[in-house]
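This structure is in structure tokens; I'll ask about it shortly.
Only a single protein chain was left out; the remaining protein chains are all shown in position.
Here is chain A:
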Amino acid sequence: MILWRAAARHLLRHPWQTVLAVLGVALGVAVVTAVDLANETARRAFTSAAQAVAGKATHQVVAGPAGIPEELYRSLRLSGIRECAPMLTAPVQTAAPPYRTLQLVGIDPFAEAPVRSYTGHFSGPLLETLVAQQGSCLLLQSTAAALRLRPGQPFTVESGGRRVLLTLAGYLDPPDAVTRLGLDSVLVVDIATAQEVLSQEGRLTRIDLVLPEGEAGARELAALEKLLPRGTSVVSAGARAGALDRMTRAFRLNLTALSLLALVVGMFLIYNTMTFSVITRRSTIGMLRALGVTRREVCAGVLGEAFLLGSAGTVAGLLLGSLLARELTRLVTRTINDLYFTLQVTGVHLYPETVLKGVLLGVGATLAAALPPALEATGAPPRAAMARSDIEETRRRLVPWAALAGALLMAAGGGLFFVSSAGITGGFAALFAVIIGYALTVPGAVLVLSRLFRPLLGLWLGVIGKMAARGVVVSLSRTGVAAAALVVAVSATIGVGIMVGSFRDTVQQWLGSWLRADVYLRVADRGNARLRPVLDPGLVRRVAAAPGAAGYTLSRRVSVEGAEGATEIFSLQMPKSTFIGYRFKEGDPEAAWGPFSRGEAVVVSEPYAYRHHLTVGRRLTLATAHGPRSFGVAGVFYDYGTDAGIVMMSRGAYLANWDDPGVDGMSFYARPGVSPGELVAQLRRLAGSAEVFVISNAELRRATVQVFDRTFAITGVLRLLTLVVACIGILAALMALQVERARELAVMRALGLTPAQVWGTVIGETALIGILSGILSVPLGIIQALVLIYVVNLRSFGWTMELSIDPLLVLQSVALALVAAVLGGIYPSLRIARSLPALALKEE
């Protein structure tokens, strides 16, 4: 009891320290929680959207870009396969503000029952309207409200550059919250309306099937496969959803790792706080022990205090995290939209799993961080516990051991990097081992470096400088840990910064080789999906004859479904010079051109090769309109457009295998003497009233880099958050340190030091810690960048990047460490400098 009261009084008497400790835990927990929530929200939104659209389907009949002939649906039905439903779906954009991309989903309400549940109740008239009134659609009431639509109200959507009038017939009434979430961006129409809106009469995107489990299902599947025309196939719905989930997994894992970094920093901070709290009360603890309080009781007291701090921090962290999650979710969703697929997230909920994780991390990490000081406090004999100098002595003796442990941990982590089977998780585990190992060597390094710096500081600042350097060494028990926390945080900003910078440089170089034409043209729509609607053939003929163009290419990008998910195929009609201008990772462009142009072979992008374990000379099988066909791999080229990877083939090969003459993109080379601007103007004139998007090479590059920057905005935010945690840590540590030294400094004041000199000592000390941490964080930062680039990113996405280190970024980070440390010294130094020595001396 007395212990608790002692602990409570201690906390109350050092409010700032308590607040900062709680804040440290809170920020650590908040960052982890926020990232977890953002990831989870995006994942759930995706899963429920996929589920809501796929429903209870176990399998799907899919086909190439041209879709499935609707007769297939009838023959399935008439052959007794009755648990099936047709679907035609494509994204459309609303044509008036607020512009939104909605997934138009065309269904046959009469076939839906076994498959999915869009609504808990359709009243008769609503169903009649939906089926019999052309252009009728249904939305969630919330979505309709966001679009400012009421039932009966017409509105325009754009699809493939055409405008179509729809009428809101009524609201979807989903039977449960999950479906509601999934339907947020779904525009449900009758299948007849869908065919008309999308100009796809006679076609279906897919047929959803509910097959029984086990043998009966296998039998039905076999019977079904016999009915399928060439070019269509049955895939398991789970496999498809799984492929999409895998696609974003690496991305989400990367975010989680970044958030854990914030927690590691937070843990250092807690450790620091707890150590300090124990140290300042050593005399109390010694007295208590001398009075007969057992070790166990003392230990429980310290841990109990840690538990209080941890709990308070966790609660605050969860609240803060859920606020932060809103913003992060927006960023995560935007990245997923840019890179993967259209996803709309409206609400962020605090999931129980996330709360549990936050609690375990917050309270658990606090207790773990408090355990060493607790053991230390109880380990010492009562008399020794009261002596302050003892601790520093013990600490310094520990330093070499910590450094050794750190070196071993780093070696272990380093070894793990080379185990490629460990995957991304292994890569991150190794990275964390290296970071923590490195952090353990920091106190030793600080010790050595401050000794080195002492003569320097002495020369520069005289006695004050020497005193500062010695102060750092003498109070290593706190400065060491504070420095370690700062090193981890700063190195993370350096590492992630170098990685993003390298990636950005690599992408820019790649754009230079990839975008070779002067002007690009495609259908104008507001969506940013990778797959575009086709251009009108007449328009293609018109613009191909542009007088300012020396040559042009025709391209088509489609997604072909296979058993392992979709494969993006990019087909391009291009001259040899363009082809050999691409940067190849494997294979010789000159040698590849022959089989490529003849349609015998394809080239695949680096991530595709990585994901599908392809190298030059191997073969891959694609589901063509004439059944599965195998293609040789003639080369692997660098491409940073999508981490799912693409397969590139000649337009001739595409036409022969998919019977799809559509063109969705064109590029033009300007004649000598014609500027890209003039060519753009010419093409716009030729396009006439057609809604096309014409853009010059330079503009397209700029737009692409913009998307890239947007994608990495989330990384920047996390970097910043980690740094904030570290700054708070260093602030807390240094303030505590200096406050504790108040008496010592008062003695100095009494001995004749001026306030300015005291101020100088304190600032000098913290600045030294800052500069040392900054310097020490550079090697670790570079190690992290190397790991992120050559291990994590490669294993996550299959992308090779060229390392490029921006010296400015490194300098900035070191400066940042310095500033954080100096800021941490300002308040205590001011307080001490202002206080009256006599008062400070009496306060003890």
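Everything that follows uses one rule, which is that contacts are C-beta pairs under 8 Å (C-beta built on N, C-alpha and C of every residue); 3 or more make two chains touch, one makes a residue touch a chain; residues count from 1.
Definition applied: contacts and distances are computed from a predicted model.
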Listed names "Acyl-CoA dehydrogenase", "Carotenoid 1,2-hydratase", "Cell division protein FtsX" or "Putative membrane protein", with the criterion being the UniProt name of the chain not displayed: "Carotenoid 1,2-hydratase"
Which of A:Gln134, A:Ser236 or A:Gln508 contacts the chain that the document leaves out: A:Gln134
Residue touching the undisplayed chain, where the options are A:Pro15, A:Gly80, A:Pro97 or A:Pro352: A:Gly80
Where the missing chain touches chain A, by residue: 55-56, 70-71, 73-74, 77-78, 80, 82, 108-124, 126-128, 131-134, 175, 190-193, 195-196, 201-202
